[in-house]
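This report concerns only the one structure given below.
What you see is the complex with one protein chain gone and the rest in place.
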Amino acid sequence: MRRITSAINPASAEFKTRAARNRARVAEFREMQRAARDDRPERDIRRLEKHGKMRPRERLELLLDPGTPFLELSSLAANTEYDGESPGASIITGLGIVSGREVIIHADDSSVKGGAWYPLSVKKIVRCLDIALENHLPVIHLCDSAGGFLPMQNQVFADRYMAGRIFRNQCLLSKAGIKQLALVFGQCTAGGAYVPGLSDYNVIVRGTGAVFLGGPPLVKAATGEEVTAEELGGAEMHTSVSGTCDYPAETEEEAIAIGREIVQQWEKPKKWECQRDDPVPPHYDPQDLYGILPDDIKKGFDMREVIARIVDGSRFHEYQPDYGTTLVCGFANIWGWKVGVLGNNGVLFNDSALKGAHFIELCNQNNTPLVFLQNITGYMIGREYEREGITKDGAKMIMAMTCSHVPKFTVMCNGSFGAGNYGMCGRAFDGRFMFAWPNSQIGVMGGEQAANTLADVKAAQMKRNGEEVDDTVLEALRETTGKAYMEQLSAYYATSHLWDDGIIDPVDTRNALGMAITSALNAPLGTPGYGVLRL
Amino acid sequence: MGHDTPPFKRILIANRGEIACRVIDTCRRLGVETVAVHHLSERNARFVRLADASAEITGDTPVAAYLDAEQIIETARETGAEAIHPGYGFLSENSGFARAVEAAGLVFIGPAPDTIDLMGDKIRSRRFAEENGVPVAPSVTGGEDIDAFVEKAASIGFPLLIKASAGGGGKGMSIVEGKQDLLTRARTARSEAERYFGDPTIYAERYVERPRHIEVQVLGDGQGKVLHLFERECSVQRRFQKIIEEAPAGHLDPALRDEICAAAVRLSEAVAYRNAGTVEFILAPDGTFYFLETNTRLQVEHPVTEMVTGLDLVALQLDIAAGRGLPLDQPDITLTGHALECRVCAEVPEQDFMPATGRILHLDPPAGDNIRFENGLREGADVTLDFDSMLAKLVVAAPDRPAAIDAAKQALERTVLLGVETNLNYLARILSHPAFRDDPLHTGFVAEHQAALAEPDLSPHVAARVLMAAALTFREFRTLAFDAPEPYASIGGWRN
Partner (left out) sequence: MKLKLRLNGTPHEMDIAALKPDLELRIDGRGHALRETGGTGALRHARIDGEDITYHQARSGNRAFLHLGGRTWIVEFVDPRDAAREKVQGSGDIRAPMPGVVVSVEKQPGDPVTAGDTILTIESMKLQTNLTAERDGVLAEILKSEGDVFEKGAIVARLQEEEDGDA
């Protein structure tokens, strides 16, 4: 494979302007992330200390193998919701290594409102367990939650993908032979009791850990019985009388030590043997990405330059280099793994859509995982293209992508609009992991276009009512609709609602994909086959 | 020396470990066949494998087996051994055993049974020494008439050491500084003696401050000819056991040396001593010396004498026992250079020298022309509490004492013995102490320098190095350090 030849000039004015803008963006992202992870009200920290509890990230560091990475997912979940009262949605999830084994971790953040589950907290946990199911990753739960956030119970409780889904997923994980370990650091109440209850192994900390379907206040209200939390569902009782918990621990450190020893007993899974070469860092500096990405969503860039800063040795074997040039397709290695990369260099036309579908088929034929690098405003529209069958060509690409039996991974590098999002493996299409860059935007159409369209619709409505519509009114309309719309386009809005698995610094993409791909190999490949391709 | 045939065709060694290996070594050289006896627990021991033949002996405990005289003599007869070498400890100073051996028609490689009886009795041997012009520490026995005892004791001079007559091991001993305490101390000593040993008899003797333990190696042909092979100093002791011995004694006036050796010979001649023995003395700082006792056997520390005289004591023992007499005269025996012996023991010096157990996981002893590493060790052998805690004797010779100290220190540092706690570091610290090199030794050396001899604080740099080397041996560490899955290990401790 040959190295991509870069045309980027880091000394150019354009590069420097872009780099400055993007570095500032990333700095802003890092600060938001830091605040979401670390800033906590004084009294919440005090409360933890008083009970001899560690902060959740301290537990995480003791749990993980030293010198190994941790890929945190959706660190900015709920950042636009609940008036900021649930940073990270009060949950920490991520991929890590414990006792030499790949695991996914779900940790309740009890330093936020006692770790109460908001609606997005539940969504984040469900997503974590969905990842576990799809990738056959063992789960470690660090339980320390006050339970569902009662004031918002209508968004937490009843529906199919609400809290019950957590426990349903736990059952199916167990059925699939995917192990779960729960470390009970706090009170697991009501539904929360089922997290350790449905885990294959659990450890409970004496004095602070408790598991009960109804806590002391509820019991008192229901039957008049007065009982302490420790007596009702503490370590002593559950490990020696009811058998609900397996191991008592005197301290949180001991619980973690026991947990690590439990994981040490687990068999190491057989992984699907994806093609692999020795990993090599990219030849070009990933920091160049800051100067490559435009400061304006409408401006373009050559996706090959991005690929060159992600893949091993910056080496790329391009497929159909002269055909369908608005979609770059080719083979490369990421942290050694052979992958098929699809990246946008403009709008999707008939030829690029066909090329994409064909390349996806080649990758499935070759058992090569797919990596989608999105920068797409959509498929080409217009009479000429419709006559040539752009709709069905787009459909073929979507069909091939959806029915792929190889794992898929998506990075939203810039724009992710309309049907282009679909074709390039948007959220709905079962990619194993989906990441977004801080500059990215996602929506049914671009901001300006949406503003114009909405303004036009509004103007037409006004005219039908006999109202006067002039340029100033139109301009005002565009502004108001635009502003609201823009907020909902931003990566922060999307990640807040868990429409992706987290915003990442572009420079971290190779590591994130490397870990994601490696973890994904724990699940066996699916069955090959496609639905009908409308030819 | 002058004989073509071996002194014996075959002998049995009624001992084990290091000394059994030592005796076998000389026997091999001389062409004497050896029979080893061993308890079941030591069937794979080095001394058993080195011997030409071996037989199992039984006992309730391993030690009991080696004390079973009847069994041992029976085994000697069955295996065709002509003589029995008793080593040291066990039955070596048991006159009953010696008699039984001779009654069985075998040769006992050691002194005559009567000599063993005489020298084994503290009171009889002291009186015998006195009668033969060998100085003894003035002492007074008794105590029934407390006032008479106190008066006689006071006349010995202070400080006094009061001991229980039937006692030992440091119990019931006390030092009295002046006359004012004597009466009360005597009374307490009597009641303690009664309580611990069932016999209230006490005796008081002159307490020598900073006494040196000087002993003389003698060899007698049993016909009246006695030679001395100069002295050894064994003052460095812990728990009343010697741990460092040397030949000759350091900082010793030659005239005094001659006097002490002459006294030892005089005493041994008086009893027509047969075979090897050691006459032990206490030497006071002012040059006066007192007879302590005679050990009627080969001693643990005999190699230092061998290294400075160039003689093989075991070979001479065999010659004498075979009736070949002493093949040399006193003028033939000369001192060349200086030798040091360190007793490497399985113990924890920091915990009052408590014996340690374990297994010999790896052994790489120092070697060289001037080095002997006397041991009965074998890699894989267990170190138990069944026997004495001494694992090996590191013996080093050099042209003079300072050189010997340096050589011994280097040899200790070079000794690799892994699998059980040992006093190797501790011995090296003793040899490094300036007082060991520059000052006259005394039996309180270890106690006097206890603080200085303690394990020094570790610098973080050294500690880290040791910890890292140790970590590499632990599977838990190795798994974390070397078996982390890829690409995670290469990505490292990255956080997004």
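All chains are identified by letter, namely A and B, in their written order; residue positions are counted from 1 within each chain.
Everything that follows uses one rule, which is that a residue touches a chain if its C-beta (ideal position, glycine included) is under 8 Å from a C-beta of that chain, and two chains touch if they have at least 3 such contacts.
This structure is a prediction, so every number in the text was calculated from the model and none was measured.
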item: Contact list for the unshown chain, restricted to visible chains; value: A, B
item: Among B:81, B:134, B:226 or B:480, residue touching the chain not depicted; value: B:480
item: Per the touch definition above, residue among B:120, B:142, B:200 or B:358 touching the missing chain; value: B:358
item: Touch with the omitted chain, as defined above, among A:250, A:277 or A:487; value: A:250
item: Residue ranges of chain A at the interface with the undisplayed chain; value: 62-68, 236, 240, 249-251, 253-254, 256-258, 260-261
item: Missing-chain contacts mapped onto chain B; value: 350, 358-359, 361-362, 364, 413-422, 424-425, 428, 455, 458, 460, 462-474, 476-477, 480-481, 484, 489-490, 492-493
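Everything below uses one rule, namely that only the chains that are shown with their structure count from here on.
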item: Rounded Å distance, chain A centre to chain B centre (Cα mean); value: 75
item: Residues of chain A touching chain B in the complex; value: 65-72, 75, 97, 100-102, 279, 335-336, 502, 504-505, 508, 511-512, 514-515, 518
item: Interface residues, chain B side, partner chain A - complex; value: 479-480, 483-496
